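Only a single protein chain was left out; the remaining protein chains are all shown in position.
Chains: A and B, in written order; residue numbering restarts at 1 for each.
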Amino acid sequence: MLIYAVKRLSVAILVALTVSLLTFSMIYLSGDPAMALAGEAATQADIENIRRVYGYDQPIYVQYFDWLGNALKGNLGQSHYLNSPVSEVIFTRLPVTMILGASALSFGLLLAIPLGVLAAMRPNTLIDRFALGLAVIGQALPSFWFALIMIFFFGVALRWLPITGSDSWLNFVMPSIALGYYITPAVMRLTRAGMIEVLSSDYIRTARAKGLRPSIVLFKHALRNAIIPVVSLAAVQFGFMLGGSIVIETIFAINGLGQLAWESILRADLPMMQAIVLVLSCFYIILTLVADILNAFLDPRIRVS
Amino acid sequence: MSDRILEVENLTVDIPVGGGMLHAVQGISFHVDRGETLCIVGESGCGKSLTSLAVMDLLPSKAFRGANVLNLADEDMLSAGERRMSDIRGNTMGMIFQEPMTSLNPAYTIGNQMEEGIKRHKNVSTAEARERAIYLLEKVGITGAASRLSQYPHQLSGGLRQRVMIAMTLMCGPNLIIADEPTTALDVTIQAQILLLLAELQREFDMGLILITHDLGVVARIADRVAVMYAGQIVEQGTAEQVFNRPTHPYTQGLLECIPIPGKTDRSKPLGSIPGIVPSLIGKFSACHFAERCPYAMDECVAENIDMQGAAEAGHEYRCLLDNETCDANARKKGVA
Partner (left out) sequence: MTDGSIKSRTGVHIEDRIIDEPSPGERARKRMFSHVGFMIGGFVLLVIIALAFLAPLISPHDPLDQQLARKLIPPIWHDHLKVTWAHPLGTDQFGRDYLSRLIHGSQISLLIGFSAMLISGVIGTALGVAAGYFGGRVDMVVNFLITTRLSMPVILVALAVVSLVGNSLTIVIWVLGLLIWDRFAVVMRSTTQQVRNLDYVVAAQAIGCSVPRIIFTEIMPNIVNNLIVVATIEMAHAIILEAALSFLGLGVQPPAPSWGLMIAEGKNHMLFDPWLIGIPGTALFILILAINLLGDGIRDVTAPENRN
């Protein structure tokens, strides 16, 4: 178990380093970063000045290690637009996005897992068809459009929920649904497939042959085994959702990381963009690492060996 | 309470399949008494396993079960609801399955899985359940029983897992154990150990045992009575002595011809074989199921369903049109009587 964890951790660190390298090289995508920063009216002297101040005259690998060293110390640079440290801005925005992500994940899982279990218990019945239909429709709904439709019905026509902002929990209802339904199809299908497989396994027959209550057979013996792959999937999907929050936060004007990312992109605020990509990627890497270790913990075949 | 533990009369199992209805078990009747071992033998696909699952009421949901009588210790299981059946299963009637490698839940310890059944059926504390588990693990010949309780199935070998399954089935002190080919998946050397263990435990706890197998050597050693199944029907039934020493049905005779029996089999002749294959059981057909492969088949054999008839001794019956004398003569000719 320990060896497994250590191995998994070293892979995660290597991935994080690669991501940081890719993120760092983003600044050279537009050509000369100093020129881009200086603006069109700048003179050659201004550009040279900027190049020196920001260290763009150094060899690239020196620049990268400087940047990485600072990033490891929590210094992600200075925002070009807001004139304050990037990390400070990110950490004031991060909690909002985390709350949104967590409530969206809860919504998605609470919808997908029971539905998948029900569908697996009664395959090819009405409930199964309903669940599969919901998954097919869910997969085809672009989340930004779904969000707008919800705004129109629940915000404008019915006036049940606030349309924009992030002040009360009511503000998070629609964004959580818009973001959370996105993971429902995949999680539902995996839960259903896993449960169907497990329910037809020999050990479920053994459990029934012992005369155990149906609820114990279902939850203790079946779901426990079927849920293992769902844990990994949920972690992966949570990471995707944080990426997708850029669209949803923009639509609902939620003051989180996603909206910050969009604003920074519009303002060409490079250090901020880099930092957000880096933070979200690292968050994803940590998330999948935790999920894998949790998985190993849930599965004695990995844990005790 | 009488000594009759299980009484089955005219049990059928039908499974809808793509091309119609598969009549997997076609009206079989048998009984098991206290302290008795009934072996059901037959080749793969003849309906042995479905019979055992039908008795346990554990058939796949799309399969239909029918019977005239299905009594466990005088209780009618046909009218028992799912709730009552779950009180019976694992309590007064237990089952051991074919695949020890997959029959235990990988996510829970041996102890957990052994104790949950007795805690469900009997009013016992965790400590008592644990004590009983250790006692039974020792009974089935597992060393270091106490420490095994905290192990997971994947840490045990196939033979050990099947011993655990046997101990688990004994937890509530059942009247009847059904073992469905419990050794098929195991190494040959382990097979005999497990079967002898089962026979020993059956005597010690005075239970009824139904052993489903296609291993005639095993049957000869531990069976009190034998039922031979072919294509969804019992074709011959009697005490082990009757079936092995005076086989009447041509299929039983053919089966016995296929195995060497010390002192009986003619060493100069090759072992026998039964030509042909088992008929499909999809759709109704009225004929002797064995007629296709039977060396004595007559026109009458395919005209109608064949009923069981009594052989010379009481309790010995067979499903064939030939009279008893002819059958005995055939058996002698083949050298299996």
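One rule holds for everything that comes next: contacts are C-beta pairs under 8 Å (C-beta built on N, C-alpha and C of every residue); 3 or more make two chains touch, one makes a residue touch a chain.
Small disclaimer: the values here were computed from a predicted structure and weren't measured.
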item	value
Which residue of A:Ile196, A:Val231 or A:Ile293 touches the chain not shown here	A:Ile196
Residue among A:Ile50, A:Val117, A:Ile276 or A:Ala296 touching the omitted chain	A:Ile276
Given A:Ala5, A:Leu148 or A:Ile216, the one touching the chain that is not displayed	A:Leu148
Contact residue for the chain not shown (choose from A:Leu110, A:Val156, A:Leu170 or A:Ala253)	A:Val156
Interface residues of subunit A (partner: the chain not displayed)	11, 14-16, 18-19, 22, 26, 29-30, 136-137, 139-145, 148-149, 151-152, 156, 189, 192-193, 196, 236, 239-240, 242-244, 246-247, 250, 261-262, 265-266, 268, 273, 276-277, 280-281, 284-285, 288
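In this text, only the chains that are shown with their structure count from here on.
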item	value
Between subunit B and subunit A, distance of the C-alpha-averaged centres to the nearest whole Å	54
Subunit A contact footprint on subunit B (complex, rising order)	56, 58, 85-91, 94-95, 97, 99, 102-109, 116-117, 120-121, 152, 154-155, 165, 168
Residues of subunit A touching subunit B in the complex	201-203, 205-214, 216, 220-221, 224-225, 298-301, 304-305
